[in-house]
Structure formats: C-alpha cells, structure tokens
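Incomplete set of chains, arranged as in the complex.
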Amino acid sequence: MSPVNVAPIALPQRAATFPKNAWYVACTADEIDAKPLGRQICGIHMVFYRGVNNQVAALDDFCPHRGAPLSLGKVCEGKLVCGYHGLEMGCDGKTVAMPGQRVGGFPTITSYAVEERYGFIWVWPGDRALADPATIQQLEWHNHPDWAYGGGLFHIGCDYRLMIDNLMDLTHETYVHASSIGQKEIDETPCKTSLEGEQVVTSRFMSGIEAPPFWKMALRGNGLTDDVPVDRWQICRFTPPSSVMIEVGVAHQGHGGYDAPNDKKAYSVVVDFITPETETSIWYFWGMARKFNPKDTQLTAQIREGQGRIFTEDLEVLELQQRNLSAHPERKLLKLNIDTGGVQARRMLDKMIERERQAMDAPTAAQAQAA
Amino acid sequence: MSPVNVAPIALPQRAATFPKNAWYVACTADEIDAKPLGRQICGIHMVFYRGVNNQVAALDDFCPHRGAPLSLGKVCEGKLVCGYHGLEMGCDGKTVAMPGQRVGGFPTITSYAVEERYGFIWVWPGDRALADPATIQQLEWHNHPDWAYGGGLFHIGCDYRLMIDNLMDLTHETYVHASSIGQKEIDETPCKTSLEGEQVVTSRFMSGIEAPPFWKMALRGNGLTDDVPVDRWQICRFTPPSSVMIEVGVAHQGHGGYDAPNDKKAYSVVVDFITPETETSIWYFWGMARKFNPKDTQLTAQIREGQGRIFTEDLEVLELQQRNLSAHPERKLLKLNIDTGGVQARRMLDKMIERERQAMDAPTAAQAQAA
C-alpha cells in the first residue's frame, strides 16, 4: 500500500461560547484610577488605562518591543509607558516614541472600543468598526438622587452561561440561600418567562408571605415594620450578552405589591454583569441599586455586605457544576419550566455567535469581486 | 493527489490500571454521618449518603437537572435533595420529585453497589449486577472485645500499586522509618512469598533482636519490659483489589515468637485499604488493630499518632517516585526477591483487568445471536 500524505491534524475547532461583538463590563471606573489594569476578557489579555483627559483606552496587553505586559507600566502625559524598556504607546495601539529609537515601523497592537459609563468601563472585544456606544445598556439608577448603589467583584471558575442560568432561575434561593433570601414560597410559585424586545424576562410574584431575613432588614432600612405579611416580587431581565438586572422587593400586603408607594415597600434592582474571562471563568460584577432611603450610607454598606455574603454561597456550586460539565460534555441537561429564562438567553447568545461565525466565513466584498 | 478522509483521531486508549468490578473502601462510616460526601473513586465522582433507615447509597455526583454535584445537598427523609434547585433523588438514581415538576421522564443516574461493614463504606465501581456483598473481605477484629482499632486517611498522589509495593516490601522500614520501626535486621532477614488462595503472603521472622522504639512502646503498652531480646514478625497479606493486612508484633524471646501467649507479646494487624481516586492518586485508609490491652483508649490514641507520623514518612517518596515513573514510562523497574509480593499482587490485578477488558469487548449474547 502506498504511503498517504496526511495534512497536519488540527484539533476540532470548538465553537465559540461567547459573542465578541458586544459590550462587556471590563472593570469598575475606580479600578483604573491610579494605574493601568491588566485583565483577561473573552480570552484576550487586555490593558485598561486612562490616557489624555482621563479618556479610557483598552489595548492588547503586549508590548510590541519584547512582549512584556503593558499593564506593568505607568501612564505619563496620557501615554502608556512600558515598564520594561520605556516604549511609549498611544491609545490607538501605535507606538508614539521610545528612547533612542525611530518607531515609525513598529507594528501596531490591537486597540479595543471602550467606553466609561455609569461607573463601569465597557469594552467591545470584537470588531471595533461595529461598536456603537449608543447600544450600551442604560442604567437609570446611576448618580440618580432617588437611588443608592453598592457592589463588588468576584472571580469564578465557570462558563458565564452557568451564572446567567443561576440568575434567571431564582428557585435556587430556596436551597442555596436558605437563611437569607430563600423561602419555600419561591418554589411553590410558578414563574413566567417572556421576550420583551431584546430582553428575556422571567417574573414571579408572591402574596401574603413572611419576608425572609434579608428583606426584613431592608424593610427596617426603609423605616417599615418587618413583622407583617408582605408581597414579594422577582423580575429577572436578561440583556445580551450577559447582564441580568433583577427587580426585587417586598411591600406591606394590601398596598399594591410591586406598584405600592415607596413608603410601603423596599424596592431594589440586583445588578449583575457577567464577563467571560476564558471559556470556563468569569469576572462577576454584582451589586444592588435600591430606591429607598438612598442617603443612608451605613445601610448601603450593610446591604452590600449581606449581598456579598449571599452571593458567595453560589461560588462553590457553580465551580463544581463546571467541573461536572467539563468531565461529561456528552450529558444533556434538563430544561424545565424554571429553566426557560436561561434557555431563552442561551438561544439569543447562540444566534449572536452564529452570526459572528458566518460573518467570519463570508468572503469580504473584495474577495467576492475577485472570484 | 486526491484528498483522503481521515477518521477523527482517537488518542490511543491507555489500558486501565485498576479493576472496577471489585469492592473498594470509599470512606469510613463516620464520614457520612452528618451529610453527604463527595469523593472520586476509580475516576468516578460519586456521592455517598445515608438514605432511609440509615442505609448507605452511592450515586453519580451529578444532578440530572443541571449537573450540580449532589454532594452539596442534604438528606431529607431519606432522599438526597440537590442543594441547587431542590431535585429529590432516590437511592436507585431515579428522581423522586422536584418542586413544581413532573419527574417521570427524568434520566436516571448511575447508582453503585455499596455496603456498610466493619466501620467502612465499601463500593463496587463497576457492574452492580456482579457485586456480591459476601465477597467483601472479613475483618475479624471489628467490634471484637479482644481487639482495639485506630486509624486515619491520607490522600497521596501516586498510582495505587506503588502503595501496594510499599506495603508488600517492608525492607523500606529500615530506610524510610529508621527511627521508629526500621532496623537493620529487616534487611538481613530474607522474606518468603507464597500464594494462599486469593492472597499473596510475604512473611519475615526475626529472632533475638532488640525491639525498635515503636515496638518498645507497644511492649510497655502491654505491661511488658522493653529491654529484653525479642522475636519479631511481619506477615503481609495482599487481597485483591488493594487491601494489605500485615500481622506484626514482637514477643519476649523464648516464648514461641508469633505463637507466644498474649501476655508475652504485642500482636497487631496493620490495616491498609488503598482506593484509587484517579490513575495517579489514592485514598489511603490506614490503621492498626491490636490484640492487647484493648480497653486502654489512651494507648489507642498513642499508637494511632505514632503510626500516622510513621506513615507520613512514605508520602514524599511515593509522590516523587510517581513523578519519576510518569516522566519515564519506558524504564523497566527491577523485580528482586523483596519485590516478589508486589509483583505477584500486580499479576493478580493484571488478570482481573484483562478479564474486564475481554468482557467489555465480547459481543453480548444478543449480538452474538444476530451475527
């Protein structure tokens, strides 16, 4: 039998698990106040810093001189100076200067579309020509006198979609957060999922129940008694690629529930931005914007601490769930009623990823003409 | 040349290194008294818990709903409740209930044959149809008024067979445990290996020697002087898949050695159950059952602490031996007289593994008929 030339074996290309042409929260505004920040976003090592006029820039964290990470450098007069040999990088990825060198021919590194808004730095890891800042999600509560906000950042070893699932199915509160926000009525009350434009919305309304400990604390924080029956609501809103805003709250029963006046309820929005670091790890920006007693900074600290403790309870289950799924990629998971929100969210994401794949495979206009 | 379709490349299947159709110690009985226990056994993530009537169950540690590990849950009325969304799992791997769901069509997860006996939980990671509890090794000393037992558990990064080798060749005591149980007479006294039914037995008898420090302590523990010449014995009994029981002891010289009356000797059995976690890591259950002064709980504690300290000395050599063997899989090791016990044990294991492989490859009765 004659020998056969076999082309180099490429491992089967895994399908991408996240869209790249989308706005992700990269960091909070104060994380880059003092010096550059190196952070991996969607598999790309990026450096974030403030250039001229405090304008935020995002670049490959890779000095074109010798490959040192630019995030170890510092910012001088708006230019990012490499901490190894002093190359000065502009916010467009072009080298501005280097001691004793002509830099005209230096290769350009990738710069990413980036915006500062609502206290967060947003980055678009894909094609910057497609990045439209107008499509960044609006956060009405930011710097609004009726609202107060507190939050934090976790690093978790799981696919970002597991966290979306988690937040779109709050029945887990009954089991994971039994001592704070969980209660059996969540399980017992069916939820409803619908599409509202570009959002997936899963909502659940409970009536005449006892408030769980976290919400008793919140009621007291709004000057309300905590020992009367309440109505409770959870309205989870997924917006692609990976934000989940959850309207949550309780109202003294008999005042209209979700629509009760502000002095009869404690109303908040749980804020969740889930940014893929790699395919199996995330930067999880969590917080709570509350629409009651906004000037009470001690209450803000108390809620932030409580929320941080509660959300910590999700870490172990998410990371071990990831371990199980990585070990058994062949197993199909169930998609129950309660999972509908997550399932719809994944469907949206799959479409975005597929569109990106097709755009990459399509011939460019020039190529099409040549053919 | 025309293109050639090449089938997906499968990495060459390594031969299994452990039999799966065998009883292994999974944990001690008290490790699952309070809540479920997640533990990897023979490469399988399992959850162990006590169901109805405290009956032990072992299942895949994988919730059929979303893949969360069931070991993070809790047991309610004999059912294992997933700690993520409350799915209730039965001990047969079938979902019993889930809040708000019909569970009839839920997929079944694997349940494993499991038995509680002699203070240990025994699991059969392979085909449960072949699991016969009558074949679990008998431990005569358990709950026997003449005996006392103390032990512990180590996690070690080595192939389980390296630990079997270690225990079947006690010349290493002279070098690894020089200050406690080692002495030059072990090296100088030849050992004898034989097959006794399903056991490999390697034995060594020393006469008229000084007892090493650990055994002096044991003599005193039995009310005997420690400054007279003794006879010492070591009878290592390997039983597949991976237990090694070692009869050990010393007797005042001139009273019959191994057969001396109980008030002239200190007689014990070193208990070793070696359970593969992966191909290169183990759960090592060690202990000592002694047949003297059994009511002295302080002596039990003292012996347990001494044994733990001694067995800790093996960890580094085993893990670095594994590093060396992994780096040089091509190197053939020597098989000397002193290694005969380990070599015979491996021969038994190879046969078991080969039988399992053939059974897997063999056509089923139905397939054979169809052909």
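Structural remarks
Each chain gets a letter, A and B, in the order it is written, and its residues are counted from 1.
Just so it is clear, contacts are C-beta pairs under 8 Å (C-beta built on N, C-alpha and C of every residue); 3 or more make two chains touch, one makes a residue touch a chain.
Quick caveat: nothing in here was measured; it's all calculated off a predicted structure.
Here 2 copies sit in place, and the number of copies making up the whole complex of this structure is 3.
The rule is short, and it goes like this: only the chains that are shown with their structure count from here on.
Chain centres here are Cα averages; for chain A and chain B they lie 46 Å apart. On chain B, the positions that touch chain A within their shared complex are 1, 4, 6, 8-9, 38, 45, 61-62, 64-69, 72-73, 81-86, 98-101, 106-107. Remark: chain A residues 4-6, 9, 12, 165, 169, 171-172, 174-176, 187-188, 190, 316-317, 320-321, 323-325, 327-328, 331, 333-334, 336-339 touch chain B in the complex.
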